[in-house]
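Structure incoming, see below.
Of the protein chains in this complex, one is absent; all others appear in place.
Letters A, B and C name the chains as they come in the text, with residue numbers starting at 1 for each one.
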Amino acid sequence: MQERRELSPTKINQDLLRFAFHTPLWFWIAAIVLGCIFGAGLVSFILMLIFGLTLLGYTNIQLWGILITNFVFWVGISHAGVMISAILRLTQAEWRRPVTRAAEVLTVFALATAATFPLIHTGRPWRVPYWVFPYDFGRGIFPDVRSALIWDPSAIFTYLSSSAMFIYVALVPDLAIARDQSTGWRRQLYGLLALGFRGTARQWKLQTIAGILLSGLILPVFVSVHSIVSWDFAMAITPGWHSSTFPPYFVIGAVHSGVSAVATLMAILRWIFHLEDYITPDHFDALGRLLLVVVNTWLFFFLLDMVFGIGTRDPNELAIWELRIFQQPFNVLFPVFFITGYIIPMGFWVFKKVRRNIKIMFWTSLIANVGMWLERYIIIVPAVSDKRPFTFTWIPVYQVQPIEVILVLASFALVSLGVLLFAKFFPIIPLFDIKEGQVLKQEIQVGRVRVPGIIRE
Amino acid sequence: MATTAGGALLGLFQDPVKVADAIDSLREAGFDGSTLKTYTDTPYPEGAFGEDPENHRLYVFPFMGALCGFSVGLLITIGTQMAYPLVTGGKPILSIPPMINVMYEGTMLGAILFTVLGIIFESRLPNFSKAPYDPRISEGYIGLLVSRAEGKADVAERAMRAAGAVDIVTQPGSGR
Amino acid sequence: MTETAHHHTVHTPAEATRDLLNRLTVTGGGLLAIILLAILAVAGAVRLILLAMPEPEPPTSWGYAVAILAFLMSTAQAAPILAFATRLAKGYWGIPLRRAADLLGLSGLVTTPLFIIILFQLPDFHGRTSTWNDWPYAPHLYDAVAICLLTITNLAIIWLTSVPDLAAARDTRGSRLASFLAMGWTGTKRRWNILTTGTILLGSFYLMWFVYVHMYLASDLAMALVPGWHSSIFPAYHAVSSLQAGAAATLLTLLILRRLAGLERYVGVDPFWGASKLLLGTSLLFFYFTWSEFIPMWYGRLPYEMNVLGVLMFGPFLPLFGLSFVLNFVLPFALLIWNPIRKSIMGPTFVAMLILTGNFIDRVRIYLSSWSVAGPVGMSIEVWPPIRPPALGDLAIIVGALSALMLLYLLALRVVPPVSLWEHKSALLLTVERRFIKTEVAVVAKPR
Partner (left out) sequence: MAEVAPAPGTVQNPAGEETHQWGMVIDIDRCTGCQACVIACQSENNIPINDERSFVQHRAKEWIRIERYWEGTFPNVKARFLPVLCQHCQNAPCEPVCPVYAIYHSSDGLNVQVYNRCVGTRYCGNNCQWNVRFFNFSENEWPEPLGSQLNPDVTVRTKGLIEKCTFCIHRIQRGKRTEKRNGQPLRDGDIQPACAQACPSDAIVFGDWKDSNSRINRLARDPRHYELLGELGAEPVVVYLKKVDPNAVETAAAQRH
């Protein structure tokens, strides 16, 4: 189903390595702007260190808020990488080739950004070492593995390191190509990183197996990560959080937002790097069809959570759902979330014309992620603002403070900066994978028509 | 003509079929298959050039890794609970279900880490060899390296040129 | 370059047509089997009517009947989804099993009446926490409608996907029934487009109804009966374990067909290999969903949830739970991670048998336990109900339902070939083995 384009290896090298070797002006501008936004986030974190969390809009029962929402959101985005590369590698989907690495890179930076949020969100970040690692043998102070907040770092650490290694393994052949194509210090750097890879038959065989094997190994991690994140909430007996369907619900939601984010990223890459020959409407078509399946599965779990949450007829549970849907300010957010998160994507992506229109795909996938961000907010925030009926806890207004907004913006800047820098130094589109597609493509003559085909091992 | 210390020389081809022919004629000329290596910038289907089949033990690594990761996870989870026996939430001092979550992550981390190490090891990396090499390989040329060709260098060269090599490289590669 | 047809089948479309269509004749053994199965089915039906008609017995005596209903719905009626999935993904490996899977959906003709009868045995819903907050006619009306739609959709799929084969039967063997069912089909371009699009559409409808039916099978026939059991993942668990069992049922059927109908030329190792990956994935999902249901309850320690755990998993029903856990997750996982086992015909089939057994045990665990506590309404269960061994009547129903399914299947095989002929031919067109430089490679073409 790939559009057939004849791409000579030389052209592929030039196109995909250009940005790594030459630095256009816009790169500096973008890097500086993003850096400034990130700096603002850094400053506000320092302010939080000095003045404490009084700067946030939290209250005595609204102890978690936007920062945790943002954490869950970025963990969700980070599921793009494995979703795309692992599943598409395992199913040998031909259109994966240009997409995989960008998705994996997005994974790594999104996950790293996400991981910072619970840490800066603690009351005393300087004591975080107590939390994440059993190091204080002298005083016998260890983390308590019974806490979901211990499962969480372990899962995120596993996922982060695994996907980083995954990227590197798949990057080695391209580093070798970059080594051969570059000169001076670049050549030294790439040569060192490429470990002397030369592309012998053995090396390629292992490279191919590695793609499949690592995908198969990372998939279970990928599922476990967001499940465990969801258990940060589901383990609590707080009404609205204590729902057993959270793990698959969170995972599929993560896939929804993640794959949408990949679509957005592909559109951006295509524009700024002029990759018209590599990222074609076919890819957005395929992504869109994948997303159609994902978004409807997501709807199923969303309905499960809601129907059976309300079906309990537990007054507190009902109160939470009433708050989520009918009360200020959620009565505004909920429709917005559902329209942007489900109706708009579903309504647009069912049409092939729309799926093949990159501009529309860019905007709709962006909108879908607005919806998914709000989804997390609506899951997390109301549940704690009205836990149990005490007069002391009439629903307090959670006034979002500017500093929280700055931190959220900074997280977006950080992820974009990370991806940009990676793309600056390394090929963000796997060269050897594209070349393989060129080698393996075949055609089968059926009557008059030549049906495009591909070699399968 | 002068060959490198290893007596290795590299033929550059543009057409994969010609590489296959070259390998055939080199075999006839008495070169052992293990001394013939192809350099490509992208994977070709296995055995496309009629080269010797490669076998590896990569599948052992994930299992070893999973085992190590599992035992480490077991040690940490049991150790922390036993070394600091505090009751929380009326749960048993040794609570199995939470351990399973952590041990699972440990197992998977071990498996993946060992797999990556296995891939690097089995592809014989890092290997900054001085054998002849040519950057043009990254531009779609296919290199055929004949190692241990002392004395028979000219035979090999003739065979490869006959098969259609566009160039023969003999000066050692830069390593990197 | 030399081109040869892929898929272990070195023969022309014409041969395939003749060969497959000649299998539509009734043999002596077949007749005997049909008669025997008919008798068993009738016996089961009689027992069922006796149980329902004169004065309905208390819910507790219906456990096994519900279990076999759920078993059929989770295995045979889930199979068509496998066929749909392979059609959606344009996976050629699935072509040999599509017809076998679709035909398994005929179990709808068994489950629909059974389901409706059982719906009316449900205890009064008033005061129970079900997802229907005292809606009119709930749940009976909506569940009945849903399963009827499910069955009808499957019949439509079977008919639509076999029309070209029926036409072939009409043309080559002049069969009356075939020519009636083929409705004057001729393979014009337009009709082929309608056929393929329609198949995908019907398939997605089937998937939707399937999920819906299982959601309410799980919530109305199980969760609503156990006080305090509202774990929102359970319906999804029910559906996912059903997909696993559906794939398993398909593989088992496929093997039997392969042996009995001598389909070695058409059914190679590909469908088993491909489906075994699905089995592996779904057995992982089985663990995932079970675990996700268990751990919040265990962690939250809410009294009524501990009670539910006691009734379903760790009380008297622990042996059944453990057994199904081993048969549905541990063994399939331990076996299927090895490619040599996956890439064989007996390996996946053996695992499929394990899974089917496990699924039956699991359904007995769920429905026998929940129908045993069906009596009192309240937030607490005084005593966890024990396992009731099946009585003769229960066995009659179980055997009857299964033989009714087999009966329908055998009858259907008299009308449509066991392998989807037209899809087989399209695969012959679009997959070839080709010479690439020095080696033989398989080239797969996928039309846009």
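As a working rule, a contact is a pair of C-beta atoms (placed from the backbone, for glycine too) under 8 Å apart; a residue touches a chain by one contact, two chains touch by 3 or more.
What you see is a predicted model; the values in this text were computed from it and never measured.
Among the chains on display, the ones the left-out chain touches in the entire complex are A, B, C.
The missing chain, though absent from the display, is touched by one residue of A:Ser161, A:Gln188, A:Thr208 or A:Thr238; that residue is A:Thr238. Interface note: of A:Asp144, A:Asp277, A:Glu322 or A:Glu443, the residue touching the hidden chain in the full complex is A:Asp144.
Although one chain is not drawn, the whole complex shows that of A:Arg18, A:His274, A:Lys352 or A:Arg388 it is A:Arg388 that touches it. Mapped onto subunit C, the footprint of the missing chain covers residues 299-303, 306, 379. One chain of the complex is left out; on subunit B, the residues touching it are 84-93. Taking the complete complex into account, residues 51-54, 56, 58-64, 118, 121-125, 127-128, 130-131, 141-144, 146-150, 232, 235-238, 241, 384, 387-388, 390-393, 396 of subunit A touch the chain not shown.
Note that only the chains that are shown with their structure count from here on.
Counting hops only between chains that touch, subunit B reaches subunit C in a minimum of 1.
Taking each chain's centre as the average of its CA atoms, subunit A and subunit B sit 30 Å apart. Averaged Cα coordinates give subunit A a centre that lies 35 Å from the centre of subunit C. Among all residues of subunit B, those that touch two or more other chains are 44-46, 49, 89, 101. For subunit C, residues that reach two or more other chains under the stated contact definition are 295, 299, 301, 436, 441. Considering their complex, residues 89, 129-131, 133, 211, 215, 219, 230-236, 284, 288-289, 292-293, 295-297, 299-302, 429-430, 432, 434, 436, 441-448 of subunit C touch subunit A.
By the touch rule above, subunit B contacts subunit C in their complex via residues 16-17, 20, 44-50, 89-90, 97, 101. If you check the complex, the residues on subunit A that touch subunit C are 1, 91, 220, 223, 227, 231, 234-237, 242-248, 300-301, 304-305, 307-313, 442-444, 446, 451-457.
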